[in-house]
Structure formats: C-alpha cells, structure tokens
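Have a look at this one.
For this view, one protein chain was removed and the others were kept in their places.
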Amino acid sequence: MTLFETLRDRCRTEWEAYTHHEFVTELGAGTLPQAVFRDYLVQDFHFLVQFARANALAAYKSRTLADIAAAHRSTGAILAETELHLRLTERWGIPRAELEAAAEKQATVAYTRYVLDCGMAGDALDLHVALAPCTIGYAEIGAQLMPRLAEQGGQDAHPYGEWIAEYSGVEFTAASRAAIEQLDVLAGGGLTDRRLDELTEVFRTATLLEIDFWQQALDSGR
Amino acid sequence: MTLFETLRDRCRTEWEAYTHHEFVTELGAGTLPQAVFRDYLVQDFHFLVQFARANALAAYKSRTLADIAAAHRSTGAILAETELHLRLTERWGIPRAELEAAAEKQATVAYTRYVLDCGMAGDALDLHVALAPCTIGYAEIGAQLMPRLAEQGGQDAHPYGEWIAEYSGVEFTAASRAAIEQLDVLAGGGLTDRRLDELTEVFRTATLLEIDFWQQALDSGR
Amino acid sequence: MTLFETLRDRCRTEWEAYTHHEFVTELGAGTLPQAVFRDYLVQDFHFLVQFARANALAAYKSRTLADIAAAHRSTGAILAETELHLRLTERWGIPRAELEAAAEKQATVAYTRYVLDCGMAGDALDLHVALAPCTIGYAEIGAQLMPRLAEQGGQDAHPYGEWIAEYSGVEFTAASRAAIEQLDVLAGGGLTDRRLDELTEVFRTATLLEIDFWQQALDSGR
Partner (left out) sequence: MTLFETLRDRCRTEWEAYTHHEFVTELGAGTLPQAVFRDYLVQDFHFLVQFARANALAAYKSRTLADIAAAHRSTGAILAETELHLRLTERWGIPRAELEAAAEKQATVAYTRYVLDCGMAGDALDLHVALAPCTIGYAEIGAQLMPRLAEQGGQDAHPYGEWIAEYSGVEFTAASRAAIEQLDVLAGGGLTDRRLDELTEVFRTATLLEIDFWQQALDSGR
C-alpha cells in the first residue's frame, strides 16, 4: 500500500466529502451556476500562484541535484498550468488585470498559507503531504468526472468540458502518479507511528481546507 | 505621524469594521452568548500558539543581539499570555486537553498562517505589520471597552470583565506602544511609495482576517 | 544507546579531533596564547548571536506549545550565556563596541550558517543534530578540562579558569543532558537507515566545522 493510500484510508470521510463535494457533482452534471465557476476560477488563479511558490519551496528544501531538478520541473508544471488557466479565464470573460486585482478570499488564504507553513516548518515530506489533496485529488476528481463528458455529448458540449478534460488528461494523470511515487520515495521505506500520525493530521487538515475552497465558491452564488 | 497611524488611515474602513465588530460591541455590552465566547476562547488558544511561533520567527530574522533579545521578550510575553489564557479557559470550564484536541477552524488557520508566510517571505517589517492588527488592535479594543466595566458594576460583575481588564491593562497597553515604536524603528526613517503600498496590503489583509476571526466565533452560535 | 551516542560513534574520528583539538588541550594546560583566546572570544560572540537565532528557529519550527516553550527557554539560555560572554570579554579588555564591529570570520560564517540552513531546509531533528556538537560537545570538553583547574591551583589561578568553570558547571551540564534527551524525543522511537545516514552527515559536517572554528583561532596567532 502506498503512503498516499494509507493517508486516504485514515481520512476516508474527509476525502469522500472533498472528492464528492456538491461543487464537484454539480460541475460534472453541468448544473453548477456559471457565476460560481467564475468565482472559483478567480480564486484558483491565486491558488496556483501560491502553489508555484510551494513547489519552489520544495526545491529550496532539497538536498540533492536530482531532487532540486524534480521540484523545479514541478514548479514549471504549475506555471504552465497557470498559463492554461489564464487562457481559460480569458475565455470566461475575466481579463487578466481583473484576476490579479481580485482579493484572495479566506479559504484561499487558509489553504495556501497552511501548505506553505507546513513546508517551511516541517520537512519535504510534510510539504508534499500537504500538497497531495490538490495534486492527487484533482486527478482523481478528473477521472471520476470524465464519463460525464460523453454523457453530455462530448467536451465541447459540456459547459465545464475544458476543465474536466484538463484534469482527466494524460499530463495531469502522470503528474498525479509521480506525486504518489514521490511520497513513497520521501518516506524512504518506513515511518514511525508518531510520524505517520503527524502526517495524517497534515493530510486531514489540507483535505478539509480543500472542502472549504469548494464551499467558498458555492457560497459566492448565494 | 507613526507608520501605524499611516497604515490605519489607509485602511480606515477595514479598521473600523474590525475594532467595532458586532463581536466586540456585544462583548462590551455583556450580551455576547457564552457559547460564542467559549468558541472564541478555543480558537484564540490556537491563535496564541501560532503567534508565539511568529514572534520566534521575528527573533530568527533579526540581525542584531538587541533585536533578537527584543523578539525573544515578545515571544515570552505571548507564552505568558497563553498561560493566562489557559487559566481563563479553565474557569470557563474548558479543560486543557479539550483545548489542545480541538481542531483549528478556517479563520484561525487563514490569519495565523498568513502572518507566518508574510514574515517568512518578506522581511522583519512585513512580519511586524502583519502582527500589528492583533498586537495594537487588541489594546485599542481593550481601551475602548474599559468604560463598559464601570457601567456594569465593575470587572467582577461583567461577564467578560477579565478579558476586558487584560487587554486594557498596563502590560498590554505598554506592549502595544512598544509595537508602534518598533514599526517606526524598522521603517528606519523612510519608505518608498511602493514599499508603503506593499505594507498597506499586508496590513489590510491582516485586518480583514481579524474580522473573519470575530465572525467565525459569532457564526458558531448560529 | 541514545541517538547522540550513535552519531558520535559513527563520527568517532571527527569527534576526537574536535574534543581533543590543540586549541582545547592548550587551553586546558593554560599555554594557549592570550591573543589566540582573545580572537576566539570575538568570534564566539558572533557565534552566540547566530546560535540564539538558531534556537529561535527551533521555536518557530515547533508544533506544540510545550515544544515552543522549550525552544524559547533554550534561546533564553543562549542570550544569558551571551551576557556572561560580554562580561568575560570586557574583563579581557575587549569593549562591546569592538566586539560588535568585528567582522565575522570565515569559519564562524561557515558553521553558523550551515546550522541555520540545516534547520530551515530540514526539520527540527536536523536542526538539533546540527546544534549538538556545540551544545553537547562543549559540556564534554568542560568536563574533560575540569581536572586541569585543580592541577593549576584552582579556577582563579588558571588563565582560562572562568571558561572551564562555565562549561563544566551545573547549568551547562544540565543543558547538555537535556539536549541529549531532546534528540531522542525528536527521533520518536526510531529512524529509518536512510534518515540515520542523513543525520550522520549533518553531525559529521557540524563537527568538522567546529574543528575549523578552533583552528581559525589558532591560526590567528601565527
């Protein structure tokens, strides 16, 4: 069993609440209000900026050239995802200047700064565990929603087809698998019980903060 | 005009909304529901733990022995305030084990980790500006609520008399004055416009996160 | 066997070279040139300032109130040791202004910044292992030199009596024992082989940098 599977099993309730959140099911069904999705897109932009910082932090915290290079590639992947995101928001009628000027909301600040603090105060494993609900969870959600595309007449016919296609796509799926393997490499063949408990709390808190992030978008439409 | 006054003037609306929040006025009037105050006390415990870390971070970031020693004294003051807090929560019937086991809520995570990240990514001035709404704001709120004590027959008759007495007391007032002076010392006799804009955004965000912290307690009672 | 003993055994050669360095034996014999000791005192002042920062970093990196408070006490102990040091340097005719104005030499920068970087990039255990050659090593050296005091007619008759008395004294010995226990607490009942190898390299490098620190003082007299 991978470390990721162990953590997910230990936080099964929170993980279900995150990956099957009302935001996710409505997005899959295409019934999510567009204003809610637009609010999500704005906050997700700020999220990606902070996640690029978190991956740069992982490079700083690395001990070997190979680990620095791997974290550098991850940062590059986040920056590329942000460029995709900017094109997506443009098509949704949100100009870049508006995106950058928009204030970060509370759930955005809470999740991103929690991850950065875990990474700074802990070690590289703490950081990667805090990143896992995002990196690995989004791929799981993408895979879970992919059948919705065909049911609704393909990617172009689905209002959120582009989002679903991106997170169920080849690149994101590969990045998720690499993140799962990376956790096991960092765990180095074994963890003490106390360490596993600590990491479980990091994983649980990060998952709860992902739930808050979906909820924040839903609440914007009320 | 001190740097603190400049920042407060530039964020006047947010500052008023924070220092005259419904939580504050109800606490002063003694009409705040006890369950709300209890929820606040639990989250404030976690808040103090993270603020002790933020003051330790200030010591780490210092360049001179005098600055390290000053930040060390601030950390000591927060740890002492936490001990007071533990006695207060005990009198409110919250055992220490319950406090430590209680999860940090979103607004607690958002505010504390934002401050820590400001301090880590920026310099000592960024950190102290992010801390100011708490350190200086609580003293302002204490002074503003002090007359409520006499109106309600003194500290012992007021349901939240102990809290008001602490934050309007000699020690906390002196700590607030020292924090105001420290900001001017760190600003070193001048700031560029761009730097002042950056610091204003830090101050504004931290103030908004304080508002969320009051609101989180109020919401717990609904 | 404690983690400290494991690390010392794995770096036996370096540990011997550090704790029985020519600087140490000449200091014990009272034959160390005074100019060398004076150079050491100046650099040790800068060393203590950076070590106070390293202990503040440990407080920042702590997860619990108890761990923050423990690291805060360690920082306080270093600041107190620095005050003692300032009195000692004054008696050796080095005014405080001269101390503070003196440049940090290379071996001072190398050791202190290495420890700080270990602590920042790694976790709390990395930091405490990097601090161990200083905290625990000085107590071992103090105990080893204590008999030299009696041989030379007591502390007052020995040219370096005050230094030997301080590091063989009750307080420093207790601090060293606490540091040994702290390592085992942080190791949490077990380490993987890979982790132990990493920590061994940190301990070895820190010990080598302590040797360079003694050598730097000796070289100043040549």
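Lettered A, B and C in written order, each chain numbered from 1.
In this text, contacts are C-beta pairs under 8 Å (C-beta built on N, C-alpha and C of every residue); 3 or more make two chains touch, one makes a residue touch a chain.
Everything quoted here is computed from the prediction, not taken from an experiment.
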{"item": "Contacting the left-out chain in the complete assembly, out of B:R8, B:H46 or B:K61", "value": "B:K61"}
{"item": "Contact partner of the left-out chain, one of A:T75, A:T135 or A:Q152", "value": "A:T75"}
{"item": "Option from C:A70, C:L88 or C:V109 whose C-beta touches the chain left out", "value": "C:V109"}
{"item": "Touch list for chain A against the chain that is not drawn", "value": "49, 52-54, 56-57, 59-60, 62, 64-65, 68-69, 71-72, 75-76, 79, 82, 100"}
{"item": "Residues of chain B (touch criterion as defined above) contacting the omitted chain", "value": "60-63, 120-123, 126, 188-195, 198"}
{"item": "Absent-chain interface as seen on chain C, which is shown", "value": "53, 103-104, 106-107, 109-110, 113-114, 116-117, 120-121, 205, 208-209, 212"}
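The rule is short, and it goes like this: only the chains that are shown with their structure count from here on.
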{"item": "Chain whose average C-alpha position is farthest from chain A's own", "value": "C"}
{"item": "Rounded Å distance between chain A and chain C, as computed from the means of their C-alpha atoms", "value": "43"}
{"item": "Centre-to-centre distance between chain B and chain A (centres being mean Cα positions), rounded to whole Å", "value": "31"}
{"item": "Distance between chain centroids, defined by C-alpha means - chain B, chain C (Å)", "value": "37"}
{"item": "Contacts with 2+ other chains: residues of chain B", "value": "53"}
